[in-house]
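Only a single protein chain was left out; the remaining protein chains are all shown in position.
This part shows chain A:
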Amino acid sequence: MTTIPSNISGFSVIPVQYNSSTTHYLYARSHASKSGSNTVLPDGRTLFLVNLPPDATERELVLFFKHSGTVEKVIFDFDVKELQNADSDSEDEDEDEQMDDAADEQPRKRRKGERVQAPVVIPLPAPPLRKLRKTGGSAYVIFLDPSSLERALASTSKPRAWLKSPEEPVGLAHYLARYTAARPPLDAVRAFADSSVELYEYELAKKKQKSKYRKGESIVDADGFTLVTRGGAYGKNLGGGVGVASKRFQRSGETSRNRGAKKDKKEKEGFYAFQKAEKQRSGLMELKRKWEEDKVKVEKLKAARRFKPY
């Protein structure tokens, strides 16, 4: 194999040996967050990896970087956002730019309160399963120690073998495991469902307490306007006593179904002679236009030699 550049667009190229003749390439760079401190992906000891094997697991990455140091955590790219949300209730609000989009107002609020008395969801049993990601994905590897990061980035010369983690099955066994995992025992499902519903109800109650929307009270915004909205499907009008526009009106600005149709324009049409003449003329023009159009169409078909039946 020809020599492979060790560096590409600021990424170090880390060769990974699959077998004697096949080499996979990882691209690595130390992670630098744009907006200062970041507890999820700490600067200085986070390695940003690109082009992961699709079936890579956390354990396999840990194994692969074992020689450069202890890995604290591996975060796969697509999981970052969820983690972000989960972590956000600890303290930090300032985050990386890309994560901002994901963070939505409500779940955070919801979760804030739940720390104390919230019912705990009994999770469904989750046996170790490989997750197949789209190929060429990325991940953050967070080392325990900043020095490991440098070592990891430096050690690109010799390909190292990719060790398979024995815990998560691959291939046929993987599919079998996945199949079984999708069918947990009924009591586990029940426990999960019951506890989740409990949590939901708890949160709902909590939200109601916190909400500024109360029955009988109207919401006045900064400009002094009262916001009048319709409730949910089964809800009541908030604020009470105020007529609320229908959904239909909201959408189209029309109040009732057939009011528009009733408006009769008859009186004006064909009243004057010139209107009639105009109408007739435009009718004829239309006819001719269509005729010409058809002609052009047929000409085109002719050009494509379509009219030779055999």
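One rule holds in what follows: a contact is a pair of C-beta atoms (placed from the backbone, for glycine too) under 8 Å apart; a residue touches a chain by one contact, two chains touch by 3 or more; residues count from 1.
Throughout what follows, contacts and distances are computed from a predicted model.
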item: Omitted chain (choose from "U3 small nucleolar RNA-associated protein 22", "ATP synthase subunit epsilon, mitochondrial", "PIGQ acetylglucosaminyltransferase" or "Translation initiation factor eIF2B subunit delta") - UniProt protein name; value: "U3 small nucleolar RNA-associated protein 22"
item: Sole residue of A:66, A:210, A:276 or A:297 that reaches the chain not shown, by the stated touch rule; value: A:297
item: Per the touch definition above, residue among A:31, A:45, A:59 or A:133 touching the missing chain; value: A:133
item: From A:32, A:154 or A:284, residue that would touch the chain that is not displayed; value: A:284
item: Hidden partner chain, residues of chain A it touches; value: 2-5, 7-9, 11, 13, 18-19, 21-25, 27, 50-51, 53-55, 81, 101-102, 104, 124, 129, 132-136, 138, 164, 170-173, 175-176, 178-179, 181-184, 186, 189-190, 192-194, 196-197, 200, 204, 229, 232-234, 250-251, 253, 281, 284-285, 287-292, 294-299, 301-303, 305-310
